[in-house]
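Missing here is one protein chain; the remaining ones are kept as they sit in the complex.
Here the chain labels run A and B in written order, and each chain numbers its own residues starting at 1.
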Amino acid sequence: MVKVDESLTLRVANLARLELTPEEVQKFIPQLQQVLSYIEQLSEVNVSGVEPLTHPLTIETALRPDEVEVFAPDAQGHSKTLKDAPSVLNDGFKVPPII
Amino acid sequence: MSLEWETVIGLEVHAQLSTQSKIFCRCRARLETGHSVANEVANANTCPVCTGHPGTLPVLNEQVVAFAIKAGLALGCEIRKKSIFARKNYFYPDLPKGYQISQYDQPLCENGTLQIELASGEKKKINVQRIHLEEDAGKNVHMSGYSLVNLNRAGMPLVEIVSFPDMRTPEEAGAYLRALHAIVTYLDICDGNMQEGNFRCDANVSIRPMGSSTLGTRTEIKNVNSFRFVEKAIEYEVNRQIGVVQGGGKVIQETRLYDSAKNVTLSMRSKEDAHDYRYFPEPDLLPVSVDKAWIEKIKKTLPELPHEKRQRYISEYGLPALDALTLTASKPLAVFFEQSLATVKNPKLAAKTTANLITGEVTRLLHEENIEMSQSRLKPAHVADLVELLTQKVVSSTGAKQALLQAWKTGDSIQKIVEKEGLKQVSDLGALEPVLDEIIARHPAQVAEFKAGKEKVIGFLVGQAMKATGGKANPSLLQDLILKKIKS
Partner (left out) sequence: MPVFRTIRETHDAFDARKISPSELTKEYLDAIEKSDLNTFITVCKDRVMAQAQHADSIFLKHGKVPREQSPLFGIPLGIKDVLTLEGVRTTCASKILENYIPPYTATAVERLEKAGALSLGKLNMDEFAMGSSNENSAYGAVKHPTHYDRVPGGSSGASAAAVKAGLCVASLGTDTGGSVRLPASYCGLVGVKPTYGRISRYGLIAFASSLDQVGTLSNTVEDSALLLQTMSGHDPRDSTTAPAEKLNWAEQLRSLSKKDLNGLRIGVPKEYFGDGLQTEVASAVESTLKWCESKGAKRVEISLPHTRYSIATYYVVAVSEASSNLARFDGVRYGVRSKEAEEASDLATFYKKTRSLFGAEVKRRILLGTFALSSGYYEAYYLRACQVRRLIRKDFEDAFKKVDIIAAPVAPTTAFKRGEKVSDPLQMYLMDICTIPASLAGLPALSLPCGKDKEDLSIGLHLIGPHFGEGRLLETAHFIEKGRGHES
């Protein structure tokens, strides 16, 4: 039975790049604890020899032929994927320094 | 390197597959002719799928699977009937979806081997753990105060080839990488261009007391882009680790970068703890099914592999191992060699001469101008013609070199060049005899020296004869004749 405390909550939040205010942390801890305790009942199920199901469908792999389709640039020659980007410089997506 | 320590090296190679389109979308995977990665406009080769727009989905490129199977077969791997994709979750600006689609459990190929040959002639088998498919991330460019993300490379198809930690010296690592590089280029599944990052190596290095069977803590040296640098980086790292341990410390598991200018490895460790990638099966892609029929079809397309060619060159043409190794290091070179030999009258006889030309002058010219075989004006016919002329002693080796250079520059036929430059050797005995008689008559002192046992003096006499014939005589023929005359 996992115990949800501040340390676990903050660690998971960091992994998910979520910033929680102290109020949120306090609000979430009992809620998450309640849900995880509810989920605990899965441990009563006998799953020995049961293969995990990740796709509800049983169909063949979808493969596509090796063909090119260009996602056309706009009239000025810039990529449409840059359109409406929050911050663009020299055709690159601008972000804070990475190092 | 201290004798008490054993080095353990494992290598991970990421090879970008030379398919037409990316692995999960239909953006171009190859550059347009004449373009290079450096001058491609950033983000020009992207679409909503490879930039991770919401609601987009990956669709697997059939050719990517075929190429990976080809690699697996060439390395003698077991090809899995059903393999699955997995998400590797982490946050980084060049990773558009916040996860990379890769393979974790149940990769496409497993348990192969690659035989390597060292300079000493020693052969060793390196075991290959797995080959799996994955997509590449984009590139970050670091500026002052900000970074720019270019996603042209995001979604490029990669195979990751992971070896078992079977290598014990930097040389073995270098040999493994060269052999693997040759294979992927031979198979035509990867262009092997290391400058553009299409064949990248990460080295996992650890040390342990000689005789121990447990593995030491390893460090990972990432993204070294030449074979030589890999060997040097490993050498440095091993010494560094030995230094750490002998100084009473412990090797820290971390990622390191190689600085080729200073020949050192540097820690890349950031303040964050080790990534928890939270791998789970990719729900947007179904398992990849590979049946026997498909594998057989691909098997039939396997070309003669580098080591098979080497064997053939040695046994069929009697070429020395080193020549065979040099010729087969790159497929274009090997193909050029074979095509040159194809039109020669007596290939077995001409093989060494042909090999010499190619491993000598041709290779030198390629390096000098830093171009590929396909980009040069030289054709197999040029080499074939030259080889014929050399065999018949119509040209001297100096003359041949000259002719080759001209052919390289102009592309003109050998016949035309030999005529134009007047490169035909004089081998006509009738013309030579009087010249030689005159030389012998003019240099009685040297003749006497030779008769007295100073054999080297013959070089002087041959030199004089060459001068007298304007350099057009066949020097070995001259030497034979002079010897005959002196001895008689």
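To be clear about the criterion, a contact is a pair of C-beta atoms (placed from the backbone, for glycine too) under 8 Å apart; a residue touches a chain by one contact, two chains touch by 3 or more.
Keep in mind it's a predicted model, so treat the numbers as computed, not measured.
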Among B:E4, B:D276, B:E308 or B:E433, single out the residue that touches the unshown chain.
B:D276
For chain B, which residues touch the unseen chain?
48, 51-60, 87, 89, 91-93, 96-99, 149, 151, 272, 276, 278-280, 283-286
Those residues of chain A that touch the unshown chain are 2, 8-9, 12-20, 24, 27-28, 31-32, 34-36, 38-43, 45, 47, 50-57, 59, 61-62, 64, 71, 80-81, 83-87, 93, 95-98
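Here is the rule we go by: only the chains that are shown with their structure count from here on.
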Can you work out the whole-Å distance between the CA centroids of chain A and chain B?
40
Give every residue of chain A touching chain B within the complex, in rising order.
15, 17, 52, 54-55, 57, 59-71, 73, 77-79, 81-82, 89-99
Can you list the chain B residues touching chain A in their complex?
19-21, 26-28, 41-44, 46-48, 51, 53, 59-65, 91, 93, 140-143, 145-151, 276, 278, 280-281, 283, 285-289
